[in-house]
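Below is a structure I'd like to ask you about.
For this view, one protein chain was removed and the others were kept in their places.
Chain naming follows the written order as A, B and C, and within any one chain the residues start at number 1.
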Amino acid sequence: MNFLLSEEQKAMQEALARVLADRCDSRSLHAFIDAKGDLDTELWRLLADQGMAGIGVAEAHGGLGLGVVDLALASEMLGRAAAPVPLHGHWLAAHAIGQSTDAAQKARWLPDLASGRKIATIAFAEDGARWTPDAWTLEGGKSLSGVKRFAPCAASADIAVVGLKGGELAVVDLHGEGVRIEALAGIDRTRPMGDLHFDNVACERLAAPADAAEKTFNAGLAIIAADAFGGASRCLDMAVEYAKVREQFGRKIGGFQALRHQLANLANEVEPCRGMYWFGAYAQDSDPAQATHAASLAKAHVGQRYLEAARSALEYHGGIGFTWEYDSHIWLKRAMLDQSWLGNADAHYLRAADHAGW
Amino acid sequence: MNFLLSEEQKAMQEALARVLADRCDSRSLHAFIDAKGDLDTELWRLLADQGMAGIGVAEAHGGLGLGVVDLALASEMLGRAAAPVPLHGHWLAAHAIGQSTDAAQKARWLPDLASGRKIATIAFAEDGARWTPDAWTLEGGKSLSGVKRFAPCAASADIAVVGLKGGELAVVDLHGEGVRIEALAGIDRTRPMGDLHFDNVACERLAAPADAAEKTFNAGLAIIAADAFGGASRCLDMAVEYAKVREQFGRKIGGFQALRHQLANLANEVEPCRGMYWFGAYAQDSDPAQATHAASLAKAHVGQRYLEAARSALEYHGGIGFTWEYDSHIWLKRAMLDQSWLGNADAHYLRAADHAGW
Amino acid sequence: MDLSYGPQYGAYRAEVAAFLAASWPPRDGADRDAQITEFRRLATERGYLYRGIPKQYGGSEQPADLLRARIIGEEFARVHAPREVINVGVGNLVGTLLECGTEWQKEMFIPKTLSGEYYWAQGYSEPGAGSDLASLRTRAERVGDKWVINGQKIWSSFAYMAKYMFVLVRTDPQAPKHKGISYLLLDLQQPGVKIRRIKQITGQSEFCEVFFDNAETPTDWIVGKPGEGWKVSTVTLKHERSSGRGVDWASAHFAWLVEFAKRAQYDGRPAIESPEIRRQLAVIQGHVESMRYSGYRQTSMEAAGENPGIFRSLMKLYGSDIAQKMALLGARLAGDDLMLLDLDSTRESRRGSDRWVQLFMSSMVLAIAGGASNIQRNIIAERSLGLPRE
Partner (left out) sequence: MDLSYGPQYGAYRAEVAAFLAASWPPRDGADRDAQITEFRRLATERGYLYRGIPKQYGGSEQPADLLRARIIGEEFARVHAPREVINVGVGNLVGTLLECGTEWQKEMFIPKTLSGEYYWAQGYSEPGAGSDLASLRTRAERVGDKWVINGQKIWSSFAYMAKYMFVLVRTDPQAPKHKGISYLLLDLQQPGVKIRRIKQITGQSEFCEVFFDNAETPTDWIVGKPGEGWKVSTVTLKHERSSGRGVDWASAHFAWLVEFAKRAQYDGRPAIESPEIRRQLAVIQGHVESMRYSGYRQTSMEAAGENPGIFRSLMKLYGSDIAQKMALLGARLAGDDLMLLDLDSTRESRRGSDRWVQLFMSSMVLAIAGGASNIQRNIIAERSLGLPRE
């Protein structure tokens, strides 16, 4: 019994960190953002070649066969780097399809997702913050007509896993007829979002157990909590580094007690989130009784800390933090997406309470 | 048009402050508290001789004929000094009786209250935080049977104004038959409280308009907000003074930036409450359309600030603030009473919202 | 203590309303800017604008009267009539000139600043010297009958549309930090000045960098004496802070927040019906109203020649705390719309959440603009609370 990463897990985080440090430096990020990019094809290729597209896909289908903990550990690195990649939606779509009991169905989709030849996204939300499977209303007959909202990186995706009334799931070919992707004026340009408009669109129902959507949804919460921790810890590091070099009144600002204490408080909020997201992910793999509670609590808690950390770090940078050219806003905007996507903290604190046994 | 105190109002505050500085110094307060005193008779006499018992009573009945603003200004001074006097309940009882349309009834009670020969209290609360007139359930026939809670300084009072079902009010002689006063283990020993148990007790219904209870209740909120401001500003002053003299690490602690900023934040919370309680009181006298909203908002807002100020000031004193012999806890405990008495901030923020026109 | 509208105020409100009915809106067709200027001239003549400024410099020189000011505000707002020009020239410079300027400076600059003809930028902050003005490095040398200015300013709001700038520059490099600074006025429309707009994280670009490369200004375009710039600039700050704009801003935003809560959903119903949200709104209203009545008290006491105490020094910090609270609640009410912001659009989007998304990203800047909150706290600790220096 232990609460430790394995050597393989550490190695994966380090390998991912190396690629991202190289390819997601400040210059590349700003270039992607200012170009309003949909997909950094080269980066996607690099990551896919490392196996990142198929972390959660069974080895039989060409993936690494790992669990939600491993997805979350990778997600932390994406959050740290603010990586402009479609992995969150892609992973979750693969997670959903991986729950199919139909071997042919899995064989049809998963190898292309594991290799990254195809990109997938998920379309869960409906208008009015209807994120949870029990809130979905899109009717799922042979074909779909209606709107699903906030699909991440929709413009670069080939397929989407779509949530249907009754918590069912279906795979939709986004290049198929009747599909219109409406690009949204998203706050976070590293993860451009789209609404999916379906007009009599063919779909393939997933042959998955009744709780499959709930499981994928919970996995998503844990993965976003991990991204939030990665981002929050990066914000803390940036603020601390800035305090070490920036001078005012003839001294390093990190020497002023008020700022020192603000940064200590920030560390005090951010660092304990690591154990929180670890358990949020661990429960998905190994503690089903706590899976929903742990996922919602981690999403709400870490998501809130990320928002606070991003706003505080930006403030501690002074005026420069408010400029488009500087980096701070990239993480603030990711924090705003992480806060809202899959449901915000108000929703998930309540969901956690409802599964806390009170 | 102005938002200023008159010369008379300033003079009254100063006169009251002088008596209290003299008679409510730290030593006297601790003596009263440790003796579990009910009433400082000599102090009561002194204040009554100054006219303080009858501030709000009409001149025709021997009072000063002043308004809720003046009661609140005096209350601020009581709060600053943590004065162990039964004035809050006394004033409110007189305020209620003063609303009677029956001249004989007023003449019967008010002169003794104005002079301080008799002490009055109010008995509004019932179990379950039923503070507002619309929540009262005590049936009021010719005689009363039941319990009213949290009457301030009940043990030293001669009469009580009691709230009845339907928002009616009645005067009860506390020395009469069937009255039992249960002393409570109150947190604030400067204002000892009692529950009133009535067993078929004679009472005299107040011949007052239907909204009389509501008006007295709102006046009470404004007066407690004023006490809270007085207490909070005293807590701030004590913390600032301590920071100027106390040394640690070879320096005055007021020179440490972290504490300086904590104290600045405290000032920033406390000082603006003055205008708030002024308006809360002013609205009772002169702006009936806003009276309920302003009273509840002031009670909730200033009450919260007082709690924060008292807790923070205590913390900034370090360990000594935590000792019974030191003064800090006297104000913390008054803050706890001011927070709860007549309903706490959660209740009054909601009441303010319900009268905000949203 | 008297906040009532007596009968004279009813008459006054009718008078204001009648003036507005006659003068606003102007008939269509003519040049809009000229119409606004003419309207302001008329309204000032009637005593409705620039009430605290002497007539000889273009003000209306009225006795302080909170209720009249409120009536004017309400009536002008009702018909969307223009009020005083919103510019750092009106907000800061005019007060500074009234206290520290020479007679010719007052005559030359104040009337046209009030009319809106002269639009000003402020040149205080520099890269590397945000809150620490004393360490600024932009310098001016006296060459003949001119100051020759070299250096760089930053965070200058709307400098790209300003005609003039008031600027702090170092004129005596040998003097101690605070002592060698002077307060100059400067024409921005000259070859020695380059202006670059700074794109902000909200997508707006009102802030500018201003570069001086041998920019020039006449030797007598200095306010106060050489080396007095630091002192002169604190006069400016005092005027900035005593304005009632903080509570106006807070009131307007609070009203919008309540409206937003009526449209937003929370716990499956309109947010305004949730006890939790109602309490949160009331908590914020408690702060807004505290600011309002503390401001009334301050204004009344200043008008009566009394010392209002420490509230003046708190107002800035208090206002930015309120902005933070509103931004946080607004962001919660925005729900999924917190993920959306059309950075390229300047109009309010149909969602109505853009205001809150933007405020959520920029309310921290209120803590920075005009003196970071940590600096404010230092000032409060030292000057208002009398704590020993660090």
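Here is the rule we go by: contacts are C-beta pairs under 8 Å (C-beta built on N, C-alpha and C of every residue); 3 or more make two chains touch, one makes a residue touch a chain.
Source: prediction; values computed, not measured.
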Chains still shown that are in contact with the chain withheld from the display: A, B, C
Listed residues A:243, A:313 or A:336, member touching the removed chain: A:243
Residue touching the undisplayed chain, where the options are A:138, A:181, A:232 or A:263: A:263
Candidates B:38, B:76, B:168 or B:188 - the one touching the absent chain: B:188
Touching the absent chain when the full complex is considered, from B:1, B:55, B:71 or B:125: B:125
Residue among A:276, A:314 or A:332 touching the omitted chain: A:276
Missing-chain contacts mapped onto subunit B: 125, 128-129, 149-150, 184-188, 193, 247-250, 256, 258-259, 307, 311-312, 314-315, 318-319, 322-325, 328-329, 332-333, 336-337, 339-341, 344, 346, 350
Positions on subunit A where the hidden chain makes contact: 1-6, 9, 69, 240, 243-244, 252, 254-257, 260-261, 263-265, 267-268, 271-276, 278-279, 282, 286-287, 294, 297, 300-301, 304, 346, 349-350, 352-354, 356, 358
Residues of subunit C in contact with the chain not shown: 267, 274-276, 279
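In the analysis below, only the chains that are shown with their structure count from here on.
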Geometric centre distance via CA averages, subunit C-subunit A, whole Å: 41
Centroid spacing, where centroids are CA-atom means, of subunit A and subunit B in whole angstrom: 54
Contacts with two or more other chains, residues of subunit A listed in rising order: 256, 258
For subunit C, residues contacting two or more additional chains: 374, 377
